[in-house]
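What you see is the complex with one protein chain gone and the rest in place.
So that you can tell them apart, the chains are marked A, B and C in the order they are listed, and the count of residues begins at 1 in each.
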Amino acid sequence: METADNAEKRYNQFASDNYAGICPEAWQAMATANHGFAPSYGDDCWTKRACELLREQFETDCQIFFVFNGTAANSLALASLCHSFHSVICHDLAHIETDECGAPEFFSNGTKLLHVGGRAGKLDLDEVERTITRRSDIHYPKPRVLSLTQATEVGTVYTVEEVRAACDLAARYGLRVQMDGARFANAVVSLGATPAEQTWKAGVDVLCLGGAKNGMAVGEAVIFFRRDLADEFEYRCKQAGQLASKMRFLAAPWVGMLENDAWLDNARHANRCASLLAQELSAIDGLELMVPVQANSVFVRLPEPAAAALRDAGWRFYTFIGSGGARFMCSWQTTAEDVHLLAAAVRRAMAAA
Amino acid sequence: METADNAEKRYNQFASDNYAGICPEAWQAMATANHGFAPSYGDDCWTKRACELLREQFETDCQIFFVFNGTAANSLALASLCHSFHSVICHDLAHIETDECGAPEFFSNGTKLLHVGGRAGKLDLDEVERTITRRSDIHYPKPRVLSLTQATEVGTVYTVEEVRAACDLAARYGLRVQMDGARFANAVVSLGATPAEQTWKAGVDVLCLGGAKNGMAVGEAVIFFRRDLADEFEYRCKQAGQLASKMRFLAAPWVGMLENDAWLDNARHANRCASLLAQELSAIDGLELMVPVQANSVFVRLPEPAAAALRDAGWRFYTFIGSGGARFMCSWQTTAEDVHLLAAAVRRAMAAA
Amino acid sequence: METADNAEKRYNQFASDNYAGICPEAWQAMATANHGFAPSYGDDCWTKRACELLREQFETDCQIFFVFNGTAANSLALASLCHSFHSVICHDLAHIETDECGAPEFFSNGTKLLHVGGRAGKLDLDEVERTITRRSDIHYPKPRVLSLTQATEVGTVYTVEEVRAACDLAARYGLRVQMDGARFANAVVSLGATPAEQTWKAGVDVLCLGGAKNGMAVGEAVIFFRRDLADEFEYRCKQAGQLASKMRFLAAPWVGMLENDAWLDNARHANRCASLLAQELSAIDGLELMVPVQANSVFVRLPEPAAAALRDAGWRFYTFIGSGGARFMCSWQTTAEDVHLLAAAVRRAMAAA
Partner (left out) sequence: METADNAEKRYNQFASDNYAGICPEAWQAMATANHGFAPSYGDDCWTKRACELLREQFETDCQIFFVFNGTAANSLALASLCHSFHSVICHDLAHIETDECGAPEFFSNGTKLLHVGGRAGKLDLDEVERTITRRSDIHYPKPRVLSLTQATEVGTVYTVEEVRAACDLAARYGLRVQMDGARFANAVVSLGATPAEQTWKAGVDVLCLGGAKNGMAVGEAVIFFRRDLADEFEYRCKQAGQLASKMRFLAAPWVGMLENDAWLDNARHANRCASLLAQELSAIDGLELMVPVQANSVFVRLPEPAAAALRDAGWRFYTFIGSGGARFMCSWQTTAEDVHLLAAAVRRAMAAA
């Protein structure tokens, strides 16, 4: 079968970091894993090794489960942390609130998400506290989990101190903390702190660590830093259709990407491309960044005529109704050349508009 | 990372057809798909092409969805065919009843499975009818779906006439028909009838078509032969964590395996290995096949001492408590050499026991 | 057993209209129904008669189900109108959003509530439209139902034209309309329009008609104006624990209250008490009504010191954090004497504060 036109593909790539393919390290590991037979459902050497490597990276004896995608990772983690009559507090812009078609509510059989605001995609802790304390009667679902997104949906990154402050607040009221880490690697390289410092050492109970946006074909890891919380989670995955039979192919990419730090290199590359793009776009008259670029996404305030011109030129990207915002995502596969190409196109679009 | 010992792997392989790896055609298609960028969530050329090829194979304008595994394929299909207060009728031995940890009940929010018996893994239609008609009061979940497994869990295959008879019975009482086709390809080559004849032409409404056991890394296709039944199924997949972001890697293997009939060749090869194994085992004194070998599994009545001896020799396989039964599965990757090896080991075990 | 002090009870009553007891007409009907034996699960003459009377009141051949409470009535009705991957649009203040502990999400297995604002407790239809049209991708739960509360949570009443406008908007986008009528009788007598004019003639698909707050011990009626939507709803009730075995005791009070218009008389009385209270409170210096009094509740802006003084005097009532609002509810059992008593107490509290 012939593949689609490459030029067209380039135009598409900034729409999302999941438009990228499988990175070489993940691919090579899958190829190596694809020799002969292997026990199924995770009872294989690749799964064992991937868990070991993650434990090394996180410097703790955490419990790890590999599932198919981020929807499931977040939803299963949340469901395991609370009952259906509890509630989860998250940011207005959190993916679990805006882009999961009710998956958290489905997996948990009805847990309500309570969303709060906050600048630059980060939770306003005062508002979180008000949400926790506002009601204590039986007619309101009891807050039980605080969910953080790291890096955030708008490409900012909580500092370690900010993560710790959120976790401390949660702990004060008996809430558990889950971190949606679909782009966690981007946060790690952005902050410079260790994965451990950014998670369990700061008080995070469960991390959903993204693989797909980082360079894999499929798959995320749910990492429980408190083993008691992971109790029977394997049954939960199985029942919810998230146990891979040929698990080695979900696990091997993690091995490939963790053994030589490709997971961080990929993230570093994507972040740098975003930085470069931000720099080039900032130089364009009339263009303004909406939030600081701290990970692999760039949000700019793009006048509608310019957005239309850019779209007419073939480029694909997300815009946000009413806000005049446009989002450009970079990935492990983005090249400086493509960044220049996009920046030039935006410049033309702005000039034309 | 070093891979496990090859000899050990051989000993493992007959435990399940999901111990096999990714077949060359699936692998090559993934490699080809892994060039540049592609739109996510199924809006790519590979997904389009895979759907076209499946429509050609099934000779009808069916609606197709790619999900991660068989648990999800069956459970989502069933959930879309009934309400939580309905029931699904299946065989005692059906995978959805015995090996999904309550997944159908979970995805449907409580739909009850009513299981009936039947020889050689096939539904006894008289018993099915009694189950449908036994109760009509509001205190019992109303039967709404009949679920067939093709090939069956014990490696037998419903004839086209048998499928039609089951579908006719279902239609008579207003039930819909879902087919669990985790090993559907094995049935197709076993019967010689076309995929269309074995499914929608016989009255099947939805087929869950297995990819993993047929040679892929991951992924199954849910095929709705009646488009009205597929309405909004994409939302159901999304909410249930079964929408792949990098869908091309779920779709491409289908393209690779359908374009050159590898899906049928793989199944044919596995069936032949099972036949060969059955032949060799039948020649052993005291060994008896439990059911006819019509697909890729062989069930023999193995005396417990012989089973123990075989296990001591390193072989891994499923046995069934109380029944004295042992199951050996063949796959696209099984070799005649390995079949001989296993048969010889069984012979020794029988002699020693 | 001795009953609690009557004076204390008086102090309590304005906290909610469900602090009231069973009205004489409901009680008498239960007494009459309690002779001898009757078939269970609704196959009795009282249930039949109650349905007939409701059909007369609503002037249409609607389908009716009696359930235990408003939580279940609303949640089951909504669950029957949409799938788990759909969403329901309601007001920020809607009871289903603020006071059901996630029940709608639980009964529907994950349907998300999208809440919009609007003055005086009524939906802002522009905002509703924006919410419907904002997203059309698969990652967002598809809006499927519009839920109206009549009378609203703040005691205002949608006019017939307003109901029709909301229903027209819903219809334009293929949404169904459910009405939470926990205090529907109060709206009927407030507007003067017939029950039919306020519901199905204006486009409402399902009404959850409140019994408890109107004077019964327990029980609400779910009324489907489109019979096709009611299909198999009886199974849904059964499975969700909402089918009463001794149904006659849920149905008889409806007969008692409908036969002689007690349901409207009760509502009229409660509304009048609220009017009287509003009048007396309005006369107090510094007190201001927050919304027009159109049903049986009175919302006033009560300075915190006055609220505290009133509480110290023994009175119990709801206040709303931050807003300085206080709510007083009247019921069929409220007396003008008690209204004067409360008004006098508020006057004293205001003077003291």
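Keep this in mind: a residue touches a chain if its C-beta (ideal position, glycine included) is under 8 Å from a C-beta of that chain, and two chains touch if they have at least 3 such contacts.
None of these values were measured; they are calculated from a predicted model.
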{"item": "Of A:F85, A:F184 or A:W200, the residue in touch with the unshown chain", "value": "A:F85"}
{"item": "From B:G110, B:P303 or B:G324, residue that would touch the chain that is not displayed", "value": "B:G110"}
{"item": "Chain B, residues in touch with the chain not shown (by the definition above)", "value": "84-85, 87, 98-103, 105-112, 134, 138-141, 321"}
{"item": "Touch residues of chain A, complete complex, unshown partner", "value": "41, 83-86, 109-110, 138-139, 141-142, 232, 234-236, 238-239, 243"}
{"item": "Chain not shown, touching residues in chain C", "value": "1, 3-4, 6, 9-10, 12-13, 15-16, 18-22, 27, 29-40, 44-46, 49, 67-72, 75-76, 100-103, 106-107, 109, 212-213, 217-218, 235, 238-246, 249-250, 255, 259, 316, 333"}
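Simple rule for what comes next: only the chains that are shown with their structure count from here on.
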{"item": "For chain A paired with chain B, centre-to-centre distance based on mean C-alpha positions, whole Å", "value": "33"}
{"item": "For chain A paired with chain C, centre-to-centre distance based on mean C-alpha positions, whole Å", "value": "42"}
{"item": "Junction residues of chain B, two or more chains touched", "value": "109, 235, 238-239, 243"}
